[in-house]
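All protein chains but one are shown at their positions in the complex.
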Amino acid sequence: MATRSNSNRSGTVTFGLDWLSVALILGGVLLLYYIVPMMSLFLSVPPGDILARMNNPTVVDSATTSLLSASISTVVATLFGLPLAYWLARTDGAVTKMVLAVVVLPLVLPPTVGGIVLLTVFGPGSPLGGAAVAAGFPLTRSLAGVVLAQTFVASPFVVVTAKAAFESVDQTLEYASRSLGKSRLTTARHVTLPLAGSGILAGVTLTFARAIGEFGATMMMAYYPRTMPVQIWVAFIELGLDNAYPVAILLVVIAAVALLILNTVAS
Amino acid sequence: MATRSNSNRSGTVTFGLDWLSVALILGGVLLLYYIVPMMSLFLSVPPGDILARMNNPTVVDSATTSLLSASISTVVATLFGLPLAYWLARTDGAVTKMVLAVVVLPLVLPPTVGGIVLLTVFGPGSPLGGAAVAAGFPLTRSLAGVVLAQTFVASPFVVVTAKAAFESVDQTLEYASRSLGKSRLTTARHVTLPLAGSGILAGVTLTFARAIGEFGATMMMAYYPRTMPVQIWVAFIELGLDNAYPVAILLVVIAAVALLILNTVAS
Amino acid sequence: MILELSQLSKAYSQFDFGPVDLTVDEEVLAVLGPSGSGKTTLLSLIAGITGLDSGSILLDGRELVGQPLEDRHVGMVFQEGALFPHMTARENIEYAATASDHVDELATLLELEEVLNRKPPTLSGGERQRVALARSLATDPDVLLLDEPLSSLDAPIRKRLRDELHNLFESLEIPILYVTHDQRTATALGDRIAIVRDGGLEQVGSPSTVLTRPTNRFVARFTGNENLFEGSVTDRAADGARVRFGDLQLQTTASDISTSAVTVCIHPSRVEVETPIVADGNRSVNTVTGTVARWLNEGSVYRVDIQIEAGSLTLTANVRPPTFERLTIDNGSEIQVLIPQESIHLIPELE
Amino acid sequence: MILELSQLSKAYSQFDFGPVDLTVDEEVLAVLGPSGSGKTTLLSLIAGITGLDSGSILLDGRELVGQPLEDRHVGMVFQEGALFPHMTARENIEYAATASDHVDELATLLELEEVLNRKPPTLSGGERQRVALARSLATDPDVLLLDEPLSSLDAPIRKRLRDELHNLFESLEIPILYVTHDQRTATALGDRIAIVRDGGLEQVGSPSTVLTRPTNRFVARFTGNENLFEGSVTDRAADGARVRFGDLQLQTTASDISTSAVTVCIHPSRVEVETPIVADGNRSVNTVTGTVARWLNEGSVYRVDIQIEAGSLTLTANVRPPTFERLTIDNGSEIQVLIPQESIHLIPELE
Partner (left out) sequence: DGGQSTTIAILAAGSLQNALANGLEPAVDVPVQIEAHGSATVARMIDEDQRDPDIVSVADVALFDEPLSLPWYSVFTSNSVVIAYNPDTVGGQRLADAGTESWYEPMINGDVNIGRTDPDQDPLGYRALFMLELASRYYDDASNLREQILRENQIYPETSLVSQFETGSIDAAIAYRNMAVERDYEYFELPDQINLSDPQYAEDWYSTTSYTVSSGQEIQGGLISYGSTIRHMSDAAVSVFDTHTTGSYLEEHGFLVREHFPAYTGEVPQRVRQATDQSNVNQSRLDGPNKELSSAVSDITVLI
């Protein structure tokens, strides 16, 4: 019997190893698919050009706007998204599924269309937008507009990811906290959030990355103040790729550094 | 003592309930922020207009292209992304973190810029793209181009989400399967994947949604064959919003139905 | 403090809990039952973790139903401790403490000084449970609920902690519900024991009553009464009934049996295989002979299955190691079995 | 089949396992130790779940080290069963089965026919463990490893399953390692017992040897020997040494004690408080008197702490309920304690 099963089993090994290699190759190919274009981008510009742009006030302004708006959008998305994610995580049923569907829908809309639709709601011609303009706080062509656009496009990620993170926190710990006389808020702050931390961080990371890279909806809601993606587009149209690539590289570097800091500080 | 603690505790209650309401309101506001623009989109067009577009061959073609390309992109992203996600989930250390960073970076790049960078790698002028054209399988202005663009932009979501899903599968179950003499592949197919199923499904959903809504990179890589986002763009620059909205609504409806079917079939 | 539960009930899709009526004074009530019987549900309802369908929970007259769990002042020690894994032991206790000097007091009481700065994953099971207990006590609860705190512990630690809890519980003057599936823990810690089955109370009483006078077969089996036989009462007298089961006919001291059909219940720890020198004239003993069919060394005790010669009955006896060795018991050995009259408990069988 | 482990070792950041040498024949080796002692690590190394640092694992001469776990043909029953939650019981077993008729055979053997179509979350703990066992056996393993399969079960079910396993194991002619932290389970199931502590083997031997002749204090305490005292040998004779501890001086049958300093070890189940009629002339008994300091009803047995009058020693005795009642034991009662000479085990204390 030992002989039978041994031969049988060694057959499985070879097969299994082959498939393991195939799997690793598949993953590697995808990784290359991310890396190669990124490398091509970085190699296309002499480092001097990038440094030169770092002194260009327009670029600096757009970098400031991008960092600021993406940070605010991420904070807003997180602040508003975590309660929604928590509710989704702790509830079951048809309503939950429908709400989750609603959260995913903004992703389906091309960002440009999303931006246009946001205009109908927040543009100066809409009641809400008009009132905001009257109050001296216009919701388009302003940092607020950038944030509204980025939040619409990027916030679903933190909601979906944080939902999964909250689901992984043992509810018993929350009951334990509350049975110690702590309110829901205290419990959320001291128990649930820290424990869902790494998952939430992943969602925050995705949201920040998507927000800082957002172009279509931002362009519609707020061509000014210019974010880096808009600036890249403008640079491209004005003087072509050689002009646009350094800004794109700066965007990638700034975003990478921001994400690195975010992930280092948070963990 | 009972009196002291009672008053103490009822103070906490009021506070807690208040904050609970605040949290629910925050979540509700975000939900409204998704729903209202979507409603405004749907209400802006008489249903007849939408039905009329469903007979327009250009729109039908673009719907077919979108569904097909987003499906292929999702399959490709999943096929290549799951091994990567699995590796990320089962490995720790600096390399893992760097790889995860690489996965997130495509999100940072504005999609249009991503599309341009992909052109430099896969365009007819590049060695790879040239060879592909010579082989009769052009990587731009083709379904392949659409898939390449959508995959670049949308695949990170399935990787990040599936990683979390794989992490939630008890590794003991994998050991149990392998100790029963099953290869890694058999174990992955019969144990890990089904158990990570709902998380992977969430990632697949995000990827499909993002892929079918992708515009910037797709437009650069493949203006033809037209996907629905490109068709929306064309309709818009032809005759403005009234012309574009019905197509946008169709896109949302088609994507919602596709996601519904995906989620129903999968679970 | 007194805790009064009345008509507590909660329906699940696969399981109905209650209605349960129960009053717990300043005492330890051990809640004993198999897994899935509703022990944890009972605690969850009292703590407010699970909402109830109907019923009332009065704590010194204060109605707890409708109050959120954070306002009930009910301390709960969860099965695996439910310590916050991102906080040290000290932080866990401090998080709960109403006064900060409380922490060190409790740490001393529960011998936790050494581990205060360690995080839960690095604590042993016993340390974890003591921290969880300290954390619950730090809130000065009006009621203490414990959900199988010892079930995951190693035997020697379990034994030691059980002793410590015994002393601690006596010093707390609040109602304590202690859930366990281990009959020995329930017996050792409980002032009273409540046997739970399928969401209802089967029997509530002192440990010795529940153990020696179970009211039905389930309680009997769950408290280790392995010798259960269908029998019938043949003769009723003032000083006890005679009962027939299999081919045996034995004298008992049972006097108030209403039915003829009974379950005869003889705890293995009360079956003797050796006559003591301190023979006691007042105690009458049934004597039967049998053959050893099987034995199992269980460490502190040997479990010996004895085939009774008068019939096809198998009686299980717990035999102490010295006795086992002295009688050189082995499969097939003949053995004399002594069953004290008062050790035969009769459970009336209603149709 | 024979399993030979040599110099097996594995270093973790907080814990070093091994080096361990162990040979397991076609027998049941119960591996007993506290949690965190390395029991699961031992099984993981054999199964190939954990890579080892050094050492060799020979199965009938075949080297397992370096082989992936799927090729080792080592069956493992995980602590909580590790059943695939998305498959029914039948699918779990079929997944593993080399031949399909195997499934029904095993289902019959382990009495699983009724539950084959149910999914793991709906199974009781005992059913779950039996399915896990059936699944492992379906692969016809060359070695069977079981990691505390009974630890989460209710007492009555645990007892029943233990009996079933006992019979099943006898029919399998392969090496079986059965990990547990429960001394009674180890004693009942093991042909031999290995005591594990801090990643090393403390003692390997038959259940009665390990229980009555522990080689050190740790083994003694872990096997329930609560009466451990520092003592010194005062007199060595061919038929046994005399030992002094506290103010007591007792005769033992120990004859090969090399040191003067010893730990005196008397298992509570071997301390008697009643003289049997079947007194045995060959067995000599030490008699001391004491006062009951405390007693605890543990269900099948009373644990009685006895203050020995001759000194400040407290001796714990397990007393059967009938004896307890017969002697009307209570706090403060005077009591005569009988300690058979052969029940006093001396552990040499090396400096």
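First chain written, first letter: the chains are A, B, C and D, and each begins at residue 1.
Following the convention adopted for this analysis, contacts are C-beta pairs under 8 Å (C-beta built on N, C-alpha and C of every residue); 3 or more make two chains touch, one makes a residue touch a chain.
No experiment lies behind these values; they were computed from the predicted model shown.
When the missing chain is restored to the complex, the residue among A:Val22, A:Leu51 or A:Leu239 that touches it is A:Leu239. Set against the missing chain, the residues B:Gly28, B:Pro124 or B:Pro194 yield one that touches it, B:Pro124. Listed here are the chain B residues that touch the chain not shown: 116, 119, 123-125, 220, 223-224, 233-234, 236-242. By the touch rule set out above, chain A reaches the unshown chain at residues 112, 115-116, 119-120, 123-126, 129, 140-141, 219-220, 223-224, 234, 236-241.
Definition applied: only the chains that are shown with their structure count from here on.
One finds 55 Å separating the Cα centroids of chain B and chain D.
Centres computed as Cα averages put chain A at a distance of 12 Å from chain B. Those residues of chain D in touch with two or more other chains are numbered 68, 70-71, 73. Contact with two or more other chains is made by residues 5, 9, 12-13, 16, 181-184 of chain B. Against chain D, in their complex, chain C makes its touches with residues 34-36, 122, 124-125, 152-157, 163, 166, 181-184, 186-188, 207-208, 211-212, 221-224, 267-270, 272, 274-280, 283, 296-301, 318, 320-323, 326-327, 340, 343. Contact residues on chain A toward chain C in their complex (touch as defined above): 170, 172-173, 175-184, 190-191, 194-195. Looking at the complex, you find that chain C touches chain A at residues 47-49, 68-76, 78, 82, 84-86, 95-96, 135-136, 138-139.
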